[in-house]
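Below you'll find the structure, written out as structure tokens, and then a few comments.
Coming up: chain A.
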Amino acid sequence: MTEARDIDILHFCRSQTLRHLMLMVRSPSEVINPLLFFLLVIVLFPLGLGPDPEQLSLLAPGILWVVALLSNLMICMRLFVDDLEDGSLEQLAMARVPLSIAVLPQLLASWLASGLLLSLVSPIFGLMLGLPLEVAPVLVASLLMGTAIMLLLGAVGAALTVGVQRGGILLALLILPLYVPILIAGTRALNEALQGGDPTVALALLGAGVTGGLLLAPLAIAAGVRVSLEL
Partner candidate 1 sequence: MYFESLAALWDMDGHGIYVWLAYLLTMCPIIVMVWLPIKRFRQHWRWIEAESRRSGIDVGGAAGESAR
Partner candidate 2 sequence: MWRIIHQFGSPPWVYRFCDKVIPWLMPITIVALLVGSVWGLLFAPTDYKQGDSYRIIYIHVPAAVVALAGYYVMALAGLVSLVWRVKLADTAMRAAAPIGAAYTAIALITGAIWGKPTWGAWWVWDARITSMLILFFLYVGVIALFEAYENKSAAARACAVLTLVGTVNIPIIYKSVDWWYSLHQPASIKFTGESAIDPSMLYPLLLMIGAFYCLFAVTVLLNMRAELAWNHRDASWLKQLVQGT
């Protein structure tokens, strides 16, 4: 971390990403728990709605996306907490690399361990809810992009609430309204695929969201981290 000042940004980012991935490997529960949460909530729906596969497959896009939203929220709640406690967030803010770039490696590591993983196993959950296997590519693609945007937006909220007592529920209040467009586009893509329509419009919108989020969110995250550090 300290040697980062004289090396170029790419190297810095690589070592930071590896550091965060290592941290996750050392405490695998943080990676596995959101997935288990995802699975558990999905199990609750057939129990609550009844086992009728037709009805379930009708509701599946909405269920999958809402649960993805919630499990993403869980990940965001943990995002900067440890780093603030052990002081590495402060180190990050003082590094030569601009803070808006310096926070990205952690997000990338989080996304690899949560969004990517979730997207890849999501077809299994889809099958459990009666989604046909043909829509699996659309499901994976929409979740890949959707989780990335959600993580970027959620990181803004996490940066703002990390220093606050009981920040978790506050975080949910702050960022869930901002997730609305992602939910709409994601379920739209799935519904189109289910009904034999064209999901590319919705997927393209999600892609635009990723691009825009990557451009703007880091600035807001950096500003939020600065506010939290000054407390």
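Points worth noting:
The criterion applied here is as follows: a contact is a pair of C-beta atoms (placed from the backbone, for glycine too) under 8 Å apart; a residue touches a chain by one contact, two chains touch by 3 or more; residues count from 1.
Basis for inclusion: all candidates are chains of the complex that A comes from, given by their letters.
Just so it is clear, the structure is predicted and the values come from calculations on it, not from any experiment.
The candidate touching chain A in this complex, chosen from 1 or 2, is 2. Per the touch definition, chain A reaches candidate 2 in the complex via residues 153, 156-157, 160-161, 164-167, 170, 173-174, 176-178, 180-181, 184-185, 188, 216, 220, 223-224, 227-228, 230-231.
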